[in-house]
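Okay, structure first, notes after.
A single protein chain has been omitted from the complex, and every remaining protein chain is retained in its original position.
Naming follows writing order (A, B and C), and every chain is counted from residue 1.
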């Protein structure tokens, strides 16, 4: 990031700001906060802060309490948006390994393909093997073994190829 | 500031600030915060809309229901801020003339001095002669004869000299 | 008593159930769709799980996701609220097969009462008066004409699987009957895949009166008096009150006792509502049983002081009712207005969107049940009700005055609501003097 692409305009560039704002409106974002080296672009819109409704619950359910449009906001919290997430397709219990004694399906640093099984989510005695869905490198596992998860809860953070 | 890209104006550039502000208004932004090296442009505006609490009452009491800081907002409604107002110092009944048969103390277009009596506000059988308080030209009388008024209700609009 | 229950619903009723649980010391597990993600009321639950996308079919109606959520959260019971799966006997059964209590009646009772025809037969057996009509289905025009002649015109043709007015026809005489009969069958077949119809006497200008009942699993059944829900628009209730205005005491007693007989005969437990229509001579006729808690349960709570949701949970967990019929008072007059996100100025079109500002009514005699707040976005995917305004005062006159006061106090900036229309109803002579009937809104107010 040290050497800046010459085509990267000044953060004060009015036209680019306008584009950001239109994106925010279109997708109902409340905040955009971009930083790079000593640069920062921070934009806020919408009504009163909904911070009072910020997460107050345990890991899995936490997502529940994220503000409306929480997905977007969660992303905003990230330093950058070069990552993707493997989401749970179902409510159930997360298993990081096929059997208690065996190793985890994947760990941080592993390369995965779209079809690689990354975990099992068990629901109603059915053990659903969850494929990565994208190819890339596992950055982090976001859920502990045997933790309950809900639909669309983030399971793994992935750096796509 | 020394080596500044020619296409990147000073943060103090009025035109660019105006564009940002217009964008913020148009798209209901609350905050813009831009930084680059030692430069920063930060703009904030408004809270959530209080429009539901806008005036809904008859002329005199209307001021009552104006949003908090209503004075400021009222002013904002004006095309420009070259005017001042003569306010009622007391609750009472507004009289535009000393006696029913006599002419108004002042009418639109009249020049007044700080000491000129512009009306009477009667309260508890006491007839208080109200001086203009400023010298200038009466633009409009904002209250009807014998209408009740409250403290700080606007009585006359004045173009000061 | 349970340690923890899952609430298979959303919005106002989900919050209502969370409140009852907190007062009972029972932990709650909420579920939500992506459209409800981040709603304030979810924070009040001990846990919350997303069960899918905004569309009900992809979230609140997904039985496997709900059961999974109950299992992973170690919930011992599921409260279905109203709507969604509340009267789904299959869901009821799946819960029990998964060793999770369903807070409601048995699947069998639900099934029997769910079929209008069976329910009617049970009413007759329980000596609960029903609208005079064909005992069972009508096979053909000839039989229709014969039965109609017996019960006397005007007659009503109804689909046995019907609801919401579909497959319904009124016939003033035999000629009309013969044409309407075919139409009703076709319409019913198209709407419900079941063209079975029956006949009954058409009642002019009826009132809708229903009785709240509560039964434990030990054979104890009580009623919490009646509710008058006559003010409706297209079968959607707008205002409910208790006691029923102008009902003679002997009729009140008769209708409440009949409801208890019906519930006992159906071997029904938990909370339920027995619906009747009352004609202009105060004769009452059984219509159906709602095998769930209802939106308007609050008015019965106010006049009796009994928390119905808490009672549902208690009896589902096996507790005996802690009171008898004699212990249940009926104090003052309670009324409820359903506040819907609909615009009465434009034929009640839905008015979803963001609530920029809201001033919530309060003060003496006022109860507000709602999950909304300034900044809340009313989703487009679900029922349009955003809150319930309930008033309880010593007399009907005072209750109406306070309700009007409170409706005028309610101000919502961002969406339109039905409140202004309800004020018009409450100020009308017909409502004040109790001259309304189920079609009154359409015929006199629109």
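Throughout what follows, a contact is a pair of C-beta atoms (placed from the backbone, for glycine too) under 8 Å apart; a residue touches a chain by one contact, two chains touch by 3 or more.
Treat the numbers as computed from the prediction; the structure is a model and nothing was measured.
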Self-check item: Residue in contact with the excluded chain [from C:4, C:55, C:354 or C:405]
Solution: C:405
Practice problem: Taking the full complex into account, find the residue in C:23, C:97 or C:345 that is in contact with the omitted chain. | Solution: C:23
Quiz item: Out of C:141, C:257, C:279 or C:369, which touches the unshown chain?
Solution: C:369
Quiz prompt | subunit B residues that touch the omitted chain in the full complex | solution = 47-48, 50, 52-53, 56-58, 60-61, 63-70, 90-93, 123-124, 148-153
Exercise. Write the list of subunit C residues that the hidden chain touches.
Key: 15-16, 19-20, 22-23, 25, 40, 44, 298, 301, 305, 307, 309, 331-332, 357-360, 362-370, 373-375, 393-394, 398, 401-402, 405, 408-409, 411
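We take it that only the chains that are shown with their structure count from here on.
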Practice problem: Quickly list, by label, the chains bordering both subunit B and subunit C. | Solution: A
Quiz item: Centre-to-centre on C-alpha atoms, which chain is most distant from subunit C?
Solution: B
Exercise. Would you kindly tell me how far, in whole Å, the mean C-alpha position of subunit B lies from that of subunit A?
Key: 49
Self-check item: Sequence positions of subunit A contacting 2 or more other chains
Solution: 47-48
Exercise. At least two other chains touched by the same residue of subunit C: list those residues.
Key: 356, 374-375
